[in-house]
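Every protein chain but one is kept in place in this view of the complex.
After this line comes chain A, so read on.
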Amino acid sequence: MGVSVAYSHVVGVWRSFFPTVSLEQIINLHKRFKQLSGNEDTISRENLDSIPALATNPIRKQIIEAFFDKRNQRQDEVGSFHEIGFEQFLMVMSHFRPPTLKTTEEEREVMRREKLRFLFNMHDTDSDGTITLDEYRKVVEELLSKSGAIGLEAAKAIADAAMLEVASTNVPHMEPDEFYEGITFEHFEQILKGLEMESRMHIRFLDVNTTTMHCGK
């Protein structure tokens, strides 16, 4: 069929990385991609901004930005795109694939690390490899912004305390004049060491709900 020929190269790329996804899921995602892009081949930030369901999400900016972030493309580049194509879209989505019964321990480790990396990139907006206090603060403020009457002070306080936690866990013996620059990726991994990510950071690639596709725009 014409459809499968068009998708075959995409499927090839996908399959080489993530053999657990079925063609149907990719087709569904492609449909959604086309819908978001207005039948173009690329999506821009404005397309994603205009999704009404995302409007109430407190961290929508970070999420949207994550799609355009080059660091999430697993190619060691830095910076961000203006527009992304379907392959880049899939690449970002691949961060959220769930483990199956067949995934081995090393693969789980790799997946976990990817997810942590994704979260780290969400914080680290200037791509310098560390999360500074300001960047952390920003994320916490966004997180709390929709929760009602919590002031900026609270967010700052929480961010401060969180940084303190990271510092005290990772660098327990600091000299009086030392600065704690920012959270590096290793420290980040360390502080979230016990947190179980598999159950929280994945989506099931189910059928796209066609009714919401139409009224979602």
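Convention: a contact is a pair of C-beta atoms (placed from the backbone, for glycine too) under 8 Å apart; a residue touches a chain by one contact, two chains touch by 3 or more; residues count from 1.
By definition in this document, contacts and distances are computed from a predicted model.
**Student:** According to UniProt, what is the chain that's been left out of this complex called? Choose from "Sodium/hydrogen exchanger", "Large ribosomal subunit protein uL14c", "General transcription factor IIH subunit" or "Radial spoke head protein 9 homolog".
**Tutor:** When "Sodium/hydrogen exchanger", "Large ribosomal subunit protein uL14c", "General transcription factor IIH subunit" or "Radial spoke head protein 9 homolog" are compared with UniProt, the left-out chain turns out to be "Sodium/hydrogen exchanger".
**Student:** Can you list, in ascending order, the chain A residues touching the missing chain?
**Tutor:** Touching the missing chain: residues 29, 32, 35-36, 48, 51, 53-54, 56-60, 62-63, 66, 93, 96, 98-101, 119, 122, 132-134, 139-140, 143-144, 147-151, 153-154, 157-158, 160-168, 171-177, 179-180, 182, 191-209, 212-213, 216.
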